[in-house]
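As you look at this complex, bear in mind that one protein chain is not there, while each of the others sits in place.
Labels run A and B following the written order; every chain starts at residue 1.
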Amino acid sequence: MRLRAYIVRRLFMLPVIMFGVSLIIFAIMQCFTPAQRAVAYVQSREEMLNINEIIKRYHLDEPPIIQYLYWINSILHGNLGYSISANMPVSQALMTYFPATLELVFLAIPLTLILGITFGILAAVYRDSLIDHIVRFFSISAWSLPTFWSAIVLLAFFYGVLGMFPPGRLSPQIFLSLSISGFKKYTGMYIIDGILNGRLDVSLDALNHVILPSLNLAILSSALPMRIMRSSMLEVLGKEYITAARAKGLSKWMVIWKHAVKNAFIPMITVAGIMIANLITGVVITETVFDYPGLGRFAAGAATSLDMAGILGFALFASTVYAVMNLIVDILYALIDPRIKY
Amino acid sequence: MENDIVLKVEDLKVRFYTYEGIVKAIEKVSLFLKEGEILGVVGETGCGKSVTALSVMRLTPHPGRIEDGKIYLKTDDGMVNLMEKDEKYLEKIRGRYISIIFQEPGAALDPLYKIGEQISEALLIHRKVKYYKDALRIVENKLKDEKGSLRKYFLNIEKKILNELIKNPNSLFISIILKLPLLKRIKKLVEEEVKKDVMVLLKSMGFPDPERIINMYPHELSGGMKQRVVIAMALACNPKIMIADEPTTNLDVTIQAQILKLIKELQKRLLSSIIYITHDFGVVAEVCDRVAVMYAGNICELADVHEIFKNPLHPYTRALLESIPRPGKPFKSIPGVIPNLINPPSGCRFHPRCAYATEKCRREVPELIEVKKNHYVACHNVVGG
Partner (left out) sequence: MAEESSSRWKSLGPLIMEIKFTFKRIRQSPLSIIGMSIIFFYAVIAILAPVLAPPQPGRDPYIMPCYGVSPMPSPPSEKAIWGTTEGQYDIYYGCIWGVRTAFRTGILTTIGTLIIGIIIGSIAGYYGGKIDEIIMRITDMFYAIPTIVLAMAIVVLLGVGLDNVIKAMIIVGWPTYARLMRAEVMRIKNEDYIEAARAIGCSNLRIIAKHVLPNAIYPVIIMASMNIGNVVLAASALSFLGLGSPAGYADWGAMISLSRNWILGLPGNPLAFWYTYTIPGLFIFTFVLGWNLLGDAFRDMLDPLVRRR
């Protein structure tokens, strides 16, 4: 029951955090003239000629505080401006590209965790053995690898040389067949929608395209959990309750599974925030290299086209996701560790 | 070997392979434990008492290794040399024939699990079959009174699974099946049976309200309470031998007295033998029947408690006893420092600090010899006597 109160309290912090984020974004916007800011809302050439009308409509030349209130108001009504790089309203772009990124991330995160945690545990249990050295080498190398470089190498090798796992999201034939056969988009994620529509070929095709970007994300993101899991397992394995558990007669792997891993997991949660931030960075770059039509590629495109509305809209969205994920992590932490007071 | 010896350690040698060098922690330690007695092991911090204790259970911590020696334990199959046994056998022994409690109260408790769960774990490791049989009995009783056919069907399934478990207690297949929602009841049944024994155990440790304690986490208990829980866990399966590694050092004096009293009571009731490790001679005088004095990884002297106090023969023992502060007496400490065990002194390890050291002491390691009846000393110049 105290947990419920804690969750509610943390939920209330969400708007506060978003308020802070909005202040920063607003501050960036204020560095432009009203005319420049008006361009963010322009949707057509006619509107371009009537720039003053736009300035008046969105109150872009009034005192900052008034502007801020109107700005927040229009955001809450879903109007984030018009993205020149995507050729659609920003909010629509976010909605359109979000499922693709979600699909990518849904595949990448379990891969990351399984890879990182398993090898971290193994490296600690078989300390100073070959696998320990491989893990230590891998985690520091992967931490030094540029995401875009590993993406390029993977693409060149698997697609270029072996012809497997093409870039993009769906192959052209499958994509065409979607509009013909009346494919219903339930979630926007092709792997799931393919199953729901009874079109396994769509699911498999989507999987085929999303594997390489997920792998890229997973390999690089797993470096941090691998090393943290290893060091935290090493610390836990030296604790007295592990020896005591073995003194009770528990087998080595039962002790590791029941006592060591659970305790070692806790420091991992504290770096979850860093992992999520790294993931966002990785998504932007990976989607760009693999030409994967998700939010990351949209953000990169917006940045290079100097699409202010687009990049700021993305920043707002990414920060929201980041804040929500941090909230989930905090709650998880409270759930797992009975010692912390909330 | 005499019939009443439950544990005999012969020439134990333990080395630690650290980055800074090889620590020769334990050199040729020999001792024996008789049935129903409390053997005290005394020595300064760092002399190797804890390492010896852990090594007896073959739980030497990394990077240590038992290089040599024999560890004879009296089990139902007679005296076994633990050094010849594999890990599976040792897992059966630990907790069942020999257990250990540690210095830091509560350090032996996993902070993420409730007290009840941890004591249940201790009971379940060695007594799974007993609890399955108890649960089976309950299911069979329920079956007798049950009229409804659906219920009867499920109860029969439970009965079958329990029978399978009794035959095959460690079956992985069944432990996975038990996670299914319908069959979780079997787990609950077994847990209820174990819980009864946990409550009895806690009551015998002096807890007036075990129902409350079972659901608490370690950090919610006081030091004394935690230590009593740890003792409960160690004695859960009635081991013949308990090793107590300075269990009261980190407790308040009043709690210390309580715990000591508890330990003495339990020992008498359960007729177990205890190896009591401490650096406090007061505790030794109060609790132990025999005493072994350790210095820098060697046993210097081994004798009955009265004999040790009345007639200490090894120079180190004498120095230790003399250094106990007493009102009116000038403060006397032993000159020098504990040796670095990466490069231990040659010959007798105490010779650099010994007032009676001779050339022989520098050259030869003294053997532990029975100088008087039941009084062993490892010294070239046995003093007095």
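Here is the rule we go by: contacts are C-beta pairs under 8 Å (C-beta built on N, C-alpha and C of every residue); 3 or more make two chains touch, one makes a residue touch a chain.
The shown structure was predicted, so the numbers you read here are calculated from the model rather than taken from an experiment.
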| item | value |
| --- | --- |
| Visible chains in contact with the missing one | A |
| Absent-chain contact - pick from A:Trp149, A:Tyr186 or A:Trp257 | A:Trp149 |
| Option from A:Cys31, A:Ile65 or A:Ile180 whose C-beta touches the chain left out | A:Cys31 |
| Identified contact with the non-displayed chain, of A:Leu60, A:Ile191 or A:Val284 | A:Val284 |
| Absent chain, residues of chain A that touch it | 17-18, 20-21, 23-25, 28, 31-32, 140-141, 143-149, 152-153, 155-156, 159-161, 276-277, 280-281, 284-285, 288-289, 299-300, 302-304, 306-308, 311-312, 314-315, 318-319, 322-323 |
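The rule is short, and it goes like this: only the chains that are shown with their structure count from here on.
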| item | value |
| --- | --- |
| Between chain B and chain A, distance of the C-alpha-averaged centres to the nearest whole Å | 50 |
| Complex contact set, residues of chain A against chain B | 127, 238-241, 243-252, 258-259, 262-263, 336-339 |
| Interface residues, chain B side, partner chain A - complex | 54, 57, 59, 61-62, 87-88, 91-96, 99-100, 102, 104, 107-113, 121-122, 125-126, 217, 219, 230, 233-234 |
